[in-house]
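Read through the structure below, which is laid out as structure tokens, and then see the notes.
Only one protein chain is missing from this complex, and each of the others stays in its spot.
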Amino acid sequence: MYEGVFEPGSSHADADGYRSDVLEALRHLNMTAMRYPGGNFVSGYHWQDGVGPREKRPTVLDLAWHSKETNQFGTDEYIRLCRKMGWLPMLAVNLGTGTPEEASNWVEYCNRPAGTLYADMRASNGSEQPYAVKLWCLGNEMDGPWQLGHVPADQYAIRAQQAAKMMKDADPSIELVACGSCTIDLESYMEWDRRVLEHMGDLADYVSLHRYVGDPNNDTPDYLAASASIDRQIEEMDAACRFVQAKRRSNKRAYLCFDEWNVWYKNHETDGAGEAGQHLIEEAYDLEDALVVAGFLQSFLRHADVVKIANLAQIVNVIAPILTRGDELLIQSIYYPFEMMSKRRKGDSLRVVVDGPSYEGATNGSVHYIDTSAILGEGALHVFLTNRSMDEASEVCIGVADSAIVSSESAELLTGPSPRATNSFEDSDVIKAIPFEDVSIQHGQARCELPPLSFVAMTLKLG
Amino acid sequence: MYEGVFEPGSSHADADGYRSDVLEALRHLNMTAMRYPGGNFVSGYHWQDGVGPREKRPTVLDLAWHSKETNQFGTDEYIRLCRKMGWLPMLAVNLGTGTPEEASNWVEYCNRPAGTLYADMRASNGSEQPYAVKLWCLGNEMDGPWQLGHVPADQYAIRAQQAAKMMKDADPSIELVACGSCTIDLESYMEWDRRVLEHMGDLADYVSLHRYVGDPNNDTPDYLAASASIDRQIEEMDAACRFVQAKRRSNKRAYLCFDEWNVWYKNHETDGAGEAGQHLIEEAYDLEDALVVAGFLQSFLRHADVVKIANLAQIVNVIAPILTRGDELLIQSIYYPFEMMSKRRKGDSLRVVVDGPSYEGATNGSVHYIDTSAILGEGALHVFLTNRSMDEASEVCIGVADSAIVSSESAELLTGPSPRATNSFEDSDVIKAIPFEDVSIQHGQARCELPPLSFVAMTLKLG
Partner (left out) sequence: MYEGVFEPGSSHADADGYRSDVLEALRHLNMTAMRYPGGNFVSGYHWQDGVGPREKRPTVLDLAWHSKETNQFGTDEYIRLCRKMGWLPMLAVNLGTGTPEEASNWVEYCNRPAGTLYADMRASNGSEQPYAVKLWCLGNEMDGPWQLGHVPADQYAIRAQQAAKMMKDADPSIELVACGSCTIDLESYMEWDRRVLEHMGDLADYVSLHRYVGDPNNDTPDYLAASASIDRQIEEMDAACRFVQAKRRSNKRAYLCFDEWNVWYKNHETDGAGEAGQHLIEEAYDLEDALVVAGFLQSFLRHADVVKIANLAQIVNVIAPILTRGDELLIQSIYYPFEMMSKRRKGDSLRVVVDGPSYEGATNGSVHYIDTSAILGEGALHVFLTNRSMDEASEVCIGVADSAIVSSESAELLTGPSPRATNSFEDSDVIKAIPFEDVSIQHGQARCELPPLSFVAMTLKLG
């Protein structure tokens, strides 16, 4: 946050201290909700440290990243940034070192009319009007032994239920995200989710999923098949939600909030060496990473009936689509699939059927060479296509069961010279979305040829 | 509290701000112990908010009732009120959002001689002498998911043991009430009590019971049979106490503290809409409610060997025997059985045997038409009688196994025109205790005829 977004000393800084170049690049990603303040960080974060006069805010030790937190950016600054960017605020409370009461006090600070202690504190910090923050996460990755304040499922369930009840007492209109299994690798996978959801009952509006993937073995075909594994993770978590709903005989089912996901495997430097605003885990993204990010997004889209929220982690510098270096800014490869899809996101997700060849990834299972998803917008059909083949172009024919495609409105292509090709400050245009002209319409169907290792997003007009 | 008892602005206010008309009416109820500060409220209450200079006390959000708590009435005001009224103070500590340490600090504040931090705080707030508060409740209804900080039995047991040990370290002379099952309807009923009592060991002096009853189906006979269900609840909790004592091979057994009970079913408005001192859950009590309140009291009396404490919840306005409206005061129907019995409470509870017709309530089980209990005072026999019949008067003959009744000293009757007859500010004498003259003495026995739907309390002289 302190270098990249909020950088009052930068030549790009706006009146509030935000880098206008970065915000401009972010605006093109059309993000809806922005989660804050973390991540692992949140499990040691006390929100009161970050409000009130800036000169009185303490600089504290951030145990999660072994860094300093100056608290110059806090709740009020975050809300202003959300408003500037049109983001829906999504706050994560501290259930590591924080109490359920501290969490509900934060809801009071943000959402209650003035007249009681914490609401009055907000008013005296400059905002008489409540912030109306609707989305709240009940901690972060509490199932992981690396998390500050980690507890077994039964204990997290108790704490989350306590916090949820109190937070909804403070503002019944909020929606809550319970911590689900943060990785498919922990022994507690699924059992954690069952216990938490059962104990929380109707208080859990969403359950969270996290996923980071990578290509440590340099096995591009398997890596590109990651979306099969992501599909499976989503479907398994949904099964847990449905199981608990059934067992509880409740009308309420928790939906999925995929609130951390990205490619992350190259840089594991997580030690801030005791300093503030360090450039930790900056990951240089390549073409195959961009195709995998497209895979995440396509998987979410195919499961839009249950995945209601998804948050790319993170936005700038730390495993992010945008890097800064001094006053420079670099758009990374993974920026493009996000942009290509987010500008076509309005509408209803369609069920897609693929007829074509498939292959077996070494760890992620069987997938079609072509990964696809589609949205039916107002009179427009948005289609997304990834060609996973490393060497063969693929002829694709797109049809809609009950309509005819009459024209192509727009289409973009993302590809590059090799799976590992990367943008850099020195050569920033290696991986970049370009117009894709080769879409032809015939007999109500669209046809195109996808280059190997490519991602295409197109908008078609229906008759 | 803020409207009804502590109302400095009222024309009835005394020098301390209490309504003298209300206190006068309460005095006739002869209450012994007064529980404070709640109820559900206590699980979010921090006692330190309510001590010290009033202008510095925070106005906080009361999550339990969605109200504001101004903290103008706190520990010191409560103790003064208890002294004014001759009530034994009975404080409930916060085991919802509060810690065992906060609880023991409160014991230090109230009961330790000056010389350490919290005892000195009391002294500097005006009372050099300790308050010697003997009765302390370890939280409130922690088994209920609606309770702030609700936990499963094992977790409450740990927290209660921690608090109890520390509180008794601070003052070994105090007596403690552990939270028992607060309703017979929760799945954890009895198992909660077993676990808590086993883990607390000799630290539990009492275990609490709560009960609210009502007549939502307009079934007066079943409603009046509620005392059978109350008897059963008491006997079941006593069985839990005896079981744990046996298993622990201990000389110490926990006794019962029935610290919340009343009729409550007509008004379920529990939302204070964010304001302070709201008139929530004001219940208008009728004749059948008064007879059921008599049923509670008679059940407690019959089980006086194990029910050592019982507290009507509450005293003014909120489900209470006394209502205020501006400067007016209304005595509700349930006030009378309480008054009739409490003025005859001194002595030993007797075992009573009823010989007469009975009937089967739809949900509460089989009961005699006549509900009765008796106290042997100094040379006097106090007898209490309820006639549950809706339409038949009942001839009653009262005898004592080893003594002769020689005269009737006093007797009062409570009845009314119909089960649903109610006092109101407009017509406040519909349900009211009146002298009962029809008691005759013959052959060492007393005889009288109880009208249908009536309650009688009498004091007889023994030879």
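Each chain carries a letter (A and B) given by its place in the written order, and its residues are counted from 1.
Everything that follows uses one rule, which is that contacts are C-beta pairs under 8 Å (C-beta built on N, C-alpha and C of every residue); 3 or more make two chains touch, one makes a residue touch a chain.
Treat the numbers as computed from the prediction; the structure is a model and nothing was measured.
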(request) Would you mind spotting which of B:D169, B:E235, B:E392 or B:E437 touches the chain that isn't drawn? (result) B:D169
(message) Among A:P130, A:G149, A:G201 or A:G214, exactly one should touch the missing chain; which is it?
(response) A:G149
(request) Quick one: say which of B:L117, B:A273 or B:I434 touches the chain that got left out. (result) B:L117
(message) I'm checking contacts with the chain that's been left out. Which of B:E101, B:E128, B:E235 or B:D305 qualifies?
(response) B:E101
(request) Can you list, in ascending order, the subunit A residues touching the missing chain? (result) 44, 58-61, 63-64, 66, 68, 97, 145-146, 148-152, 155, 274
(request) In the full complex, which bits of subunit B touch the chain not displayed? Write them out. (result) 99-101, 104, 108, 112-113, 115-120, 154, 158, 161-162, 165-166, 169-170, 201
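One rule holds in what follows: only the chains that are shown with their structure count from here on.
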(message) Using Cα averages as centroids, what's the distance between subunit A and subunit B in whole Å?
(response) 54
